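The other protein chains are all here in position, but one chain of the complex has been omitted.
What follows is subunit A.
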């Protein structure tokens, strides 16, 4: 017997697990998968085990912040119905870029459904993703804001977890890809052109070593932590 979530996900080509993270675009998924592959080779830990899954809200215009809002609402509703129908329980959380649109839409999700809680069901990317240790919601949000207080207001996307020298190398090789940089307390957020983002992804896939992906690996561990999965033993 197949539940609503599974049927829906099959139509989309998603491989859903029981603890799922919905991200804005394909590039987020690729970075996360790359980090998982590198870390699995390095440490033998599979960061995507125990039902953990990551997938993007859609392609191009169908993805992005609005895609996360749309898909997360649909998936949570279906998961709720599946649970009521005594089928596999699945959890879905949304992960937004920490930029104007991401913050706005994360808030919108919570405004539209009071059961969706900030830092329990929707998360923003931060340079430091705090450990939850079982505490979610306002307390985790407080921790995230405290630990990232020095760079409050700085936009943050998954590419910003990549190390400085890797990005420098990329920018040198691809002039015109970078639009602007925003620096705060030693952290740098970079805005790339649409094409530049694609080039960076390919560059990283070809050039990167596991050391370059440590921050992304930590991000996955944090997400596993938030979803109540084993993470301590997997951390770099």
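Annotations
Operating definition for what follows: a contact is a pair of C-beta atoms (placed from the backbone, for glycine too) under 8 Å apart; a residue touches a chain by one contact, two chains touch by 3 or more; residues count from 1.
We adopt the following convention: contacts and distances are computed from a predicted model.
You can't see one chain of this complex, but its UniProt record names it "Inactive Sirtuin domain-containing protein", from the set "Inactive Sirtuin domain-containing protein", "ABC transporter ATP-binding protein", "Glycolate oxidase iron-sulfur subunit" or "Spermidine/putrescine transport system permease protein PotB".
Interface note: of A:2, A:185 or A:209, the residue touching the hidden chain in the full complex is A:2. On the side of subunit A, touch with the chain left out of the figure occurs at residues 1-4, 7-8, 11-12, 58-59, 62, 64-66, 70, 73-74, 77, 81-82, 84-87, 100-101, 104, 108, 111-115, 179, 191.
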